[in-house]
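Note that one protein chain of the assembly has been removed; the remaining protein chains are unaltered in position.
Right, chain A next:
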Amino acid sequence: MSVARLLKPVVTGLGLLGLALTSAQAVEIQKVTSPGGIEAWLVEDHTVPLVAMNFAFKGGATQDPEGKQGLTRLLAATLDEGAGDLTSEEFQARLEEQSISLSFDTGKDYFYGTLRTLTATRDEAFDLTALALTQPRFDAAPVDRMKTQFLTGIRRSKQDPQDIASELLYKSLLGEHPYTWQTEGTEESMAALTADDLRAQFKRVIGRDTLMIGVVGDIDAETLASALDKTFGALPATSQLDAVASLEFTPGETVTGLLDVPQTQIFFALPGITREDPDYQAAYVMNHILGGGSFTSWLYEEVREKRGLTYGIGTSLAPYDAGGMLVGSVATRADRAGETVEVIREQLRRMAEEGPSEEELVSAKKYLTGSYALRFDTSAKIAAQLVALQNSKLGIDYFDRRNGEIEAVTLDDVKRVAKRLLGASAPTFAAVGPEASVEAVRKAASGG
């Protein structure tokens, strides 16, 4: 694909014609398959002497066994804390001496790894990654240390208006689905986790069958091919994942929590749309106009610019594997929380019933197509995009197709998807703040 191509459809229309696009270098994605059959997407670029590799396994926090919530998150935190003959301290010292950065993290659906290395230490970087992925130690000291840090974080989140509100929101909207679990688990579940639990979860989640790899930087296809076998060749062929139930929604409730803070945190959510849905791009454009993207959205204009009710408000699509949601967030002055909710409801109604103008649609499409290239201006960002694209199974040509798909969205598409997403049910509201403010939110959310 060519990033340069992405920029061409943009027309300034403002009287000042830009420079010709002459010196832009194309960024090509190569599909590299190792002798051992491991596939990676590569963007080769020798400008800076570094290599960025991102990879993902399917199976994030949704794979925590019942009662062991937080296990996958703890696994991510301890996988780089000692492997093979190297203790935690030795492993970290080796990374630091070689200026290699290796880390793991987990989301709801995926388990992520990130590697950054200078060209000079590339081989050692792949070796250390392989060691962490095949012979992690899970020694007692680092496991306890990480558990202590997570427990501190869990206790802190009990005092955090955003964390409290998000938990209320999802329990109300999604019932008992694993997506409602905090990835750190609860104090009880985290405290009870053991090294044996980690070993068992490691076996279940880490497998070549769900592995997706994106590499960017100072490495050619041939070198990468052999590095892939060296790094990932010894992993188990298959993971052992539990199926995750599809989301079932019960929208429309208002849930509240009390906290003595100067602002009221409000979240709102509705059933959304998954990545495979044919209306996904239309929904993406609609969300941009409603509350996404740039500083021009309806909610930004109405809640912040006209009324000064908040520093920030926005909405986004959350297309998880088991179902999608549309989620909005705002922190507002407590004494005007009710008014904030009234304005939000009015904008949701307006989008569902009236939809945007043709002019707003054109502007949104210009932004969304024009800004796509900004996702590709650092190695780290490109590597993350390569993995995300593979996870969502959109194909290696998606980068070339994507702006065309946005351009093809019509006003009817946007209105149809707005009605479908925003018109079918009332949103769930969650509010955390002083008592009078959350009561005002309750009243405003129920139309009173």
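Rule of thumb we're sticking to: a contact is a pair of C-beta atoms (placed from the backbone, for glycine too) under 8 Å apart; a residue touches a chain by one contact, two chains touch by 3 or more; residues count from 1.
Throughout what follows, contacts and distances are computed from a predicted model.
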Unshown chain, UniProt name, "ABC transporter ATP-binding protein", "Acetyl-CoA carboxylase biotin carboxyl carrier protein subunit", "Spore germination protein" or "Pitrilysin family protein"?
-> "Pitrilysin family protein"
Decide which residue listed in A:282, A:327, A:417 or A:431 touches the omitted chain of the complex.
-> A:327
Which listed residue, A:36, A:153, A:233 or A:257, touches the chain dropped from view?
-> A:153
From A:135, A:378, A:410 or A:446, the answer for touching the chain not displayed is A:378
Since one chain isn't shown, list which residues of chain A touch it in the complete complex.
-> 3-4, 7, 10, 12-14, 16, 18-21, 23-25, 27, 45, 47-50, 52, 73, 76-77, 80-81, 89, 92-93, 95-97, 99, 101, 103, 105-108, 116, 118, 120, 141, 145-146, 148-153, 155-159, 161-163, 166, 169-170, 179, 182-184, 259, 261-263, 267, 293-296, 300, 304-314, 316, 318, 327, 329, 331-333, 363, 366-374, 376-380
